[in-house]
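As you look at this complex, bear in mind that one protein chain is not there, while each of the others sits in place.
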Amino acid sequence: MAKFITLRFLQGILVLLGIYAVTFFLVAATPGSPFSSERAIQPEILAQIEAFYGYDKPTSERFIASLGNILHGDFGPSAVYANRSVTDIIAESFPVSLKLGSISLAIALLLGIPAGIIAAVKKNTWLDYVPMSTAMAGICLPTFVMGPLLALVFGLIFAVLPVAGWFGPEFVVLPSATLGLYYAAYFARLTRGGMLEMLNQDWVRTARAKGVPERTIVWKHCLKGGLIPAITFLGPALAGIISGSFVVETIFQVPGLGQWFVKGALNRDDFLILGLTVLFASLIVLMNLLVDIAQVALNPRLKYD
Amino acid sequence: MTDHSETAVLGNEAAPLPKHSASEIADEELVEGSSLWKDAWSRLKKNKLAVASLVIFLVICVFCVVGPFLVPYDSQQQDLFLGATGPSAEHWFGTDTLGRDLLVRTMEGGRISLMVGLVATVVSLLIGVIYGATAGYLGGKVDAAMMRFVDLLYALPFTIFVILLMVAFGRSMWLMFVAIGCVEWLSMARIVRSGVLGLKKQEFVEAAVSLGYSHKRIILRHLIPNVLGPVIVIATLTVPAVMLLEAFLSFLGLGVQPPNASWGVLINEGQQNMEIFPWLLMFPAFLFALTLFCLNFLGDGLRDALDPKSAKD
Partner (left out) sequence: MALLEVKDLRTSFYTRDGVVRAVDGVSFSLDKGETLGIVGESGSGKSVTCYSLMRLIPEPPGRIDGGTAMFDGRDLLTMSKKELSKIRGNRISMIFQDPMTSLNPFLRISTQLIESLRLHYDVDKKTAINKAIAALEEVGIPEAAKRVHNYPHEFSGGMRQRVMIAMALITEPDLLIADEPTTALDVTVQAQIMDIIKKRQEDLGTAVILITHDLGVVAGTCDKVNVMYGGRMMESGTAEQVFYEAKHPYTRSLQKTIPSLQTKGEELYTIPGLPPDVSKPIHGCAFYPRCPYPKTGKPEGDRPELVEMADGHCYADCGFCDSSAPIETVLAKTDSPDEAIETGAAE
């Protein structure tokens, strides 16, 4: 168990290094420089700026330097938003995104998993059809459709919730619902599938033959195995919530990291892109590590291998 | 023994025994190879939701491809004097803020979105099938390493990479097709690999090996035809996933660039003005969601029809 986790941890660090390298060289390969866009700058000044940010050195040298900086927690300056370092931007916006992300994930899990369990247990009744059709509809309504729709209905038609900004608890509702409901739909479908697979197993028949009540069969015999698909999906779900936040933060004008990433990408802000990619990737790698551990904890067959 | 008779055997296993009436058994003896597909087709036909989805999807395709020729407006033709107007007899879907006809823009946007779906799915199909079949066929350590790599990629933030690719190499539409295809091949590789792994243990492959056929020939002629069912299912489900990614990028301004429009671009434009001109959001969003809906249901239906063993209920 400890060996397994160490192995996965080291693997995660390798993956992060890989992501960093790919991102770095991808950004470096982009034609032009982050400072030459739009504003007409005198060539001498441009060269000075580039020298200041280390852009006069060869790419490989810059890679090593920036890797060193990142390991020290220095993500470099923001090239487009003068006078602000990437670290500042992260420090300011990360709490916002973290709040949005964790509330969304909570909505997704707390809504999706119970719905999936109920649908599986009450298969082919309205308790199955209604949540599952809703879930299917949810999956077909991506965040950038759901978001405007929710804003239209609750913000403009009923005018009960604010649709833009980030000033209080009521501002959290629509963005996190937009993100959360979409993944709730996924979790519901995965949990239903997982639970159904468990409920169709031979050993459920064994339990019934022992006189075990249905409730106990669901909770004690099937839940562990039935949740595995949903838990495995946590990693991709987090990745999805992060990229979904790009959209949702733009729609609802939430001052989080997602907006910064989109701005960075549109404006070729190298340091900002790099810093945020590393941050996002670290979160996802960490989540995947947790998922791996959870899987081993849930499935005894993995424990001894 | 050819692989065709094996297909028939697989088809037989799929259906529970009592279902076989005398006529079915006779049919299978006559046309060995087609029974899997015939079975699948008859199962699909019984799934009303899937058939309805197929019909609606085809209607949407015709609407988007043929439609622009029937509407007397050009998608780029602006009428700033007119501006945004609601649906009317002249402009069924209304016009946007630049006075462009939304109906024809939605049709042409759909054409681009559907094309992305098709092209990127073909790219993902090629990569996924080749990768998966190779891993499954070679087996052993190579397979383990290749699949571990897929697992790793599964856990990565792809959308970020697609965004970076778009930034790095410019926002060309064709590049986007390839970029999306390059990240959506993982499920395909997995399904092909497990199919091949299961099939290569069967006698007809051993027979081909003992006859001294080359690896390439065995993979192309014997294995791929046999995993076609699940591949079609995944491909059908990849189309909506790919369209979603395209719309996502276009929504963020990183995908299809104006004056071209995909549904994602239109939804973004609509979203910006939805308080005043809600129809600009409603029409493209509705068609986009409907298309995704149909493709997902069709994919589910195909899964039940083509892969009865994996169909849970």
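Every chain is named by a letter (A and B) in the order it is written, and numbering of its residues begins at 1.
Here is the rule we go by: a contact is a pair of C-beta atoms (placed from the backbone, for glycine too) under 8 Å apart; a residue touches a chain by one contact, two chains touch by 3 or more.
Note that the coordinates shown come from a computational prediction; the quantities given were computed from them, not determined experimentally.
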Residue touching the undisplayed chain, where the options are A:6, A:59, A:102 or A:299: A:299
Option touching the unshown chain, where A:18, A:68, A:165 or A:213 are the choices: A:213
Where the unshown chain meets chain A, residue by residue: 124, 201-203, 205-213, 220-221, 224-225, 298-301, 304
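One rule holds for everything that comes next: only the chains that are shown with their structure count from here on.
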Chain A to chain B touching residues, read off their complex: 11, 15, 19, 22-23, 26-27, 29-30, 123-124, 136-137, 139-142, 144-145, 147-149, 151-152, 156, 193, 196-197, 200, 235-236, 239-240, 242-243, 246-247, 250-251, 261-262, 265-266, 268, 273, 277, 280-281, 284-285, 288
Residues of chain B defined as touching chain A within the complex: 152, 154-161, 163-169, 240, 244, 247-248, 251-254, 264, 267-268, 270-271, 274-275, 278, 281, 285, 288-290, 292-293, 296-297, 312-313
